[in-house]
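Just one protein chain is left out here, and the rest sit where they should.
A, B, C, D and E label the chains in the order they appear, each numbered from 1.
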Amino acid sequence: MPYVDIKVAGTLTREQKAKIAEEITDTLERIAKKPKSYTYITFTEVAGENWAVAGDLLDSD
Amino acid sequence: MPYVDIKVAGTLTREQKAKIAEEITDTLERIAKKPKSYTYITFTEVAGENWAVAGDLLDSD
Amino acid sequence: MPYVDIKVAGTLTREQKAKIAEEITDTLERIAKKPKSYTYITFTEVAGENWAVAGDLLDSD
Amino acid sequence: MPYVDIKVAGTLTREQKAKIAEEITDTLERIAKKPKSYTYITFTEVAGENWAVAGDLLDSD
Amino acid sequence: MPYVDIKVAGTLTREQKAKIAEEITDTLERIAKKPKSYTYITFTEVAGENWAVAGDLLDSD
Partner (left out) sequence: MPYVDIKVAGTLTREQKAKIAEEITDTLERIAKKPKSYTYITFTEVAGENWAVAGDLLDSD
């Protein structure tokens, strides 16, 4: 029963999300022996204004 | 002090969210003895393109 | 595909968790039409030292 | 390696988010000795329809 | 700046976690062009008593 939440700054294309989901689900099956149907993955695309590193929003100049 | 985060694939109507929040808050009061005013609930509605099960995005054909 | 994460301050008995999971899964089936087998629920029991309200840890005097 | 997720009901201006990120990153450096570059902060602005307290959605009358 | 949180029912060995982290970080670099050093991954191992599917705790008989 893995649940994986992936937060990224910016956006991903549908194709990128499809490929990432496929690979991570495969990784969890091969390495952790989790049946593919058990794995839920969610993507959250975060605007630069809503993500800070080192105290600065990512859309800062 | 319960904090409950509910992620659903797709959307819910306002009426569904109101009823779900009411019932879960009641459940936590009856079963866990948490005063209703202590319970925070957030809903996150996730597009099919952002939720994968078994390695496939939910909006896949 | 609901995923529900429940954080509570302090602990719950196994019986409380079983009953809460049963009721919330039922709520999501009745109100949101989510098949029971789709619903994942996790519980996180948080020590008073790790939860603050109004700026004070819950285990403060 | 702190990761801080801040959920607020309603919205914040970019200026509020920039200042909050700056202060929290500073707090974690001063108090917890975490280098500023290690700290990731994300903001999630939650509509009143998606946040309930005491069993009522925040946009209830 | 990806942040990935992996919740699994039960436990993983250190070797499993090391390999999963390596593969997911590689996936995000190849597919999403995220530099490896940007990716934070956390693992949360959840006891069967704290994870329910279909309304039943996973350690139920």
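In this text, contacts are C-beta pairs under 8 Å (C-beta built on N, C-alpha and C of every residue); 3 or more make two chains touch, one makes a residue touch a chain.
As the structure is a prediction and not an experimental result, all values here were calculated from the model.
Colleague: For the chain that is not shown, enumerate the shown chains it touches in the whole assembly.
Modeller: B, C, D, E
Colleague: Touching the absent chain: which residues on chain E qualify?
Modeller: 14, 17-18, 21-22, 25-26, 36-37, 39-45
Colleague: Write the list of chain B residues that the hidden chain touches.
Modeller: Touching the chain left out of view, chain B contributes residues 1, 3, 40, 42.
Colleague: With the missing chain put back, which residues of chain C would touch it? List them for me.
Modeller: Chain C touches the chain not shown through residues 7, 46, 49-57, 60.
Rule of thumb we're sticking to: only the chains that are shown with their structure count from here on.
Colleague: Which chains are shared contacts of chain D and chain E?
Modeller: A
Colleague: Trace the shortest sequence of touching chains from chain B to chain C and report its length in steps.
Modeller: Each step joins two touching chains, and the minimum needed here is 1.
Colleague: How far, in degrees, do you have to turn chain A to put its CA atoms on top of chain E, rounded to the nearest 5?
Modeller: In short, 180 degrees.
Colleague: Which of these pairs, A-C, A-E or D-E, matches B-C in more than half of the residue pairs in contact?
Modeller: A-E
Colleague: Could you work out how far the Cα centre of chain C sits from that of chain E, in whole Å?
Modeller: That gives a centre separation of 20 Å.
Colleague: Chain A: which residues touch two or more other chains?
Modeller: 1, 3, 7, 40, 42, 51, 53
Colleague: Could you tell me which shape the graph of touching chains takes: line, ring, star, complete or other?
Modeller: other
Colleague: Per the touch rule above, enumerate the chain pairs that touch, sorted by label.
Modeller: Applying the touch rule to all chain pairs gives A-B, A-C, A-D, A-E, B-C, B-D, C-E, D-E.
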